[in-house]
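Note that one protein chain is taken out, while the other chains of the complex remain in position.
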Amino acid sequence: MNKSDLLAEQIREISGVNPKKCMKCGKCSATCPSFDKMDIKPHQFVSYVDNDDIEPLTKSKSLWHCLSCFACVERCPRGVKPGKLIDAARQIAERQRGGDYLTPDEIPELFDEDTPQQLIVSAFRRYRK
Amino acid sequence: MQELINRTKELLADGTVARVLGWRRGDLPTNPEPAYFNDGESLSEFVYNGFCGANLSKYMIEASELDGRTLVFLKPCDTYSFNQLLKENRVDREKAYIIGVGCKGKISEASLNAIGIKNVIDVKGAELTDACDTLTIETLTGNTTCAYRDAMLERCHVCRGKEYVVYDELIGDSADTVDGDRFDEVRKIEAMSPEERFAFFKAELSKCIRCNACRNVCPACSCRKCVFDSTKFDSAQKANSDSFEEKMFHIIRAFHVAGRCTDCGECSRVCPQGIPLHLLNRKFIKDINTLYGDFCAGESAEGATPLTSFTFGDAEPGTV
Amino acid sequence: MPMNDNAEFRPKIVAFCCNWCSYAGADLAGSSRLTYPADVKIIKVPCSCRVNPMFILRAFEKGADGVIMCGCHPGDCHYSTGNYYARRRMTLLFSMLDYIGVEHGRTRVEWVSAAEGVKFSATMNEFVEKIKSLGKNVRLGDLRCRS
Partner (left out) sequence: MQRIGVFVCHCGSNIAATVDVKKVTETALMEPGVVHAEDYQYMCSEAGQAKIAAAIAEKNLTGIVVCSCSPRMHETTFRTCAERAGINPYMVEIANIREHCSWIHKDVEEATKKAVILMRAAVAKVNLNTPLKPGESRVTKRALVIGGGIAGIQTALDIADAGYEVDIVEKTPSIGGRMSQLDKTFPTLDCSACILTPKMVEAAAHDKINIYTYSEVEQVSGFVGDFTVDIRKKARSVDMNKCTGCGLCQEKCPSKKTPSEFNRGLNTRTAIYTPFAQAIPNVPVIDREACIKFKTGKCGLCSKVCAAGAIDYEQKDEIITRKYGAIVVATGFDVIKLDKYDEYAYSQSRDVITSLELERIMNAAGPTKGHLQRLSDGREPKNIVFVQCVGSRCADERGKSYCSKICCMYTAKHAMLIRDKYPDVNVTVFYIDVRTPGKNFDEFYRRAVEEYGVNYIKGQVGKVCPEPDGSLTVYASDLLDNKQLRMSADMVVLAAAIEPSASVRQIATMLTASIDTNNFLTEAHPKLRPVESPTAGVFLSGVCQGPKDIPETVAQAGAAAVKAIGLLAKDKLMTNPCTAKADELMCNGCSQCANVCPYGAISYETRLVMGPGVRENRRVAVVNNALCQGCGACTVTCPSGAMDLQGFSNRQIIAEVDAICR
């Protein structure tokens, strides 16, 4: 297994998503509020993972524009949940940068003015119990 | 007892009944045995006392084939067995003249042994003439006494009641004997760990000698040919040749009478090895009551039994 | 005989399948190539209500480590009501086996329709795992117990 395959496997494992189930309907991208800012669109995330093509994902701007609003997760008719894939890719990108789990005190200094509030709120929602 | 004999003589004399099914004195004073009496004279051997635990209803299967009516004495609990047999078309109501006899709890020598009174020669105080308080027992080692209640069969401590579900006439009073819950013992076993349960039944069932006394006495176990004697299942009795069969025998026997067993307790009473066989039957009764609603075999001579009926929402196997 | 630790324990498992739903479900599992261990051997019966408790005990007597019965889903019995009777019988029988201390997991009932090849295979995989974890069936044999 080469590095890219390994990363793809990791993403599948972290997200619990099987990209093979996707029927390429595009419903995820239809209502994504950050669609315009994304270089790789939510529906494309699925095929990138399916093709084990992970590097572009971890370098993608999309990771940092996804609000984790989970509209795509809720509405996906096939249970593929692109939002979870993005989430997983974000985690991998963080790990690659040497990032680790943050303590609560470290968080405030990481915020800048451009961070959308929704992102913060959704992060809390995502990591709630 | 004299009242029973007098009435019996009347019924024999006026031709109402052709014979009488009752108890007569056995080899020992503690084991009266079921017997037919064909005339007033033979009634001299008739007994009815505290040791007459035997349930006579099963003999009515045979008596139903005979000419004329048979007078049979049934205790309250025995009437349930008779009713169940009636439901299964095994006895003929028209051929039976049922005298419901009073019962003040039945005692046994095994119960005496259990409280330490052994080598019994004779017992006084079981004649049912008084309130049945005290027994005076003559033993090889001298006389002793005990409370009547302490010599009672387990089944009488959890007696279902004084009601007769079928009879032609009643003679004698019954006493309240209940001082326990009949499912307590089952609950106790259920509360054990699987290992303890296994050890318990292993110890008990290991005693079985396959004498078939339980089967022969059981009013529900009245097949013309038992499956364990039949070639139809390749399970014909091979005494002790394959010991698994003993366990299989007791589970299957309990299963075959499930929903039909009236909990008369005869199986445990007659077991020469003292195996508490009623615990198997009662487990089924308890499960049936819990899962499918209270059901009392023999209470009615009509209707389906729990195993020949169902509801759409029954519990799933393995969930209980 | 003590178990050889190196040799993998291969249980003997008898599966009673009704002709109309579960046997067909097993066929579907086969034609869909959904594997399950070869330890499972299927006996075809017309309906789950044909399964006599005698058969189940007989299997244990002859050395089976687990017995599973599969039938049509309640309400879908080909004979309309057969599985309802089977359900009561097996509920009581299994409860009794549990009562005398035989491990609960050695017996199982599962309703499998003709369309549920996936369920059939998954059930058998699960059941075999369960039996493997319980090990060889000694209790039912041991009750015979010449002490």
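Chains: A, B and C, in written order; residue numbering restarts at 1 for each.
By our rule, a contact is a pair of C-beta atoms (placed from the backbone, for glycine too) under 8 Å apart; a residue touches a chain by one contact, two chains touch by 3 or more.
From a predicted model like this one, the values you see are computed outputs, not experimental measurements.
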(message) Going by the stated contact criterion, tell me the shown chains that border the hidden chain.
(response) A, B, C
(message) Out of B:134, B:273 or B:309, which residue would touch the omitted chain in the full complex?
(response) B:309
(request) Since one chain isn't shown, list which residues of chain B touch it in the complete complex. (result) 65, 87-90, 222-227, 230-235, 256-257, 304-305, 307-309
(request) Quickly run down the residues of chain C that touch the omitted chain. (result) 12, 14, 20-21, 23-24, 26-27, 29-31, 33-36, 38, 41-47, 49-55, 58-59, 62-64, 72, 75-82, 85, 89, 113-116, 121
(request) Spell out, residue by residue, where the missing chain touches chain A. (result) 21, 23-32, 35-36, 41, 43-44, 71, 75, 77-79
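Heads up, the rule we're going with is that only the chains that are shown with their structure count from here on.
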(message) Can you tell me which chain is nearest the middle of the complex, judged by mean CA position?
(response) C
(message) Suppose each chain is reduced to the average of its Cα coordinates; what separation in Å results between chain A and chain C?
(response) 45
(request) Give, as an integer number of Å, the spacing between the C-alpha centres of chain C and chain B. (result) 36
(request) Could you give the separation in Å between the centres of chain A and chain B, each centre being the mean of its C-alpha atoms? (result) 74
(message) Touching at least two other chains at once: which residues of chain B meet that condition?
(response) none
(message) Per the contact definition, I'd like the list of chain C residues that touch chain B in the complex.
(response) 53-54, 57-58, 60-61, 74-75, 81, 84-85, 87-104, 107-109, 139-147
(request) Can you check the complex and tell me which residues of chain B touch chain C? (result) 189-190, 194-203, 205-206, 227, 233, 235, 242-248, 251-252, 254-255, 258, 280, 283-284, 287-288, 291-292, 306-308, 310-312, 314-320
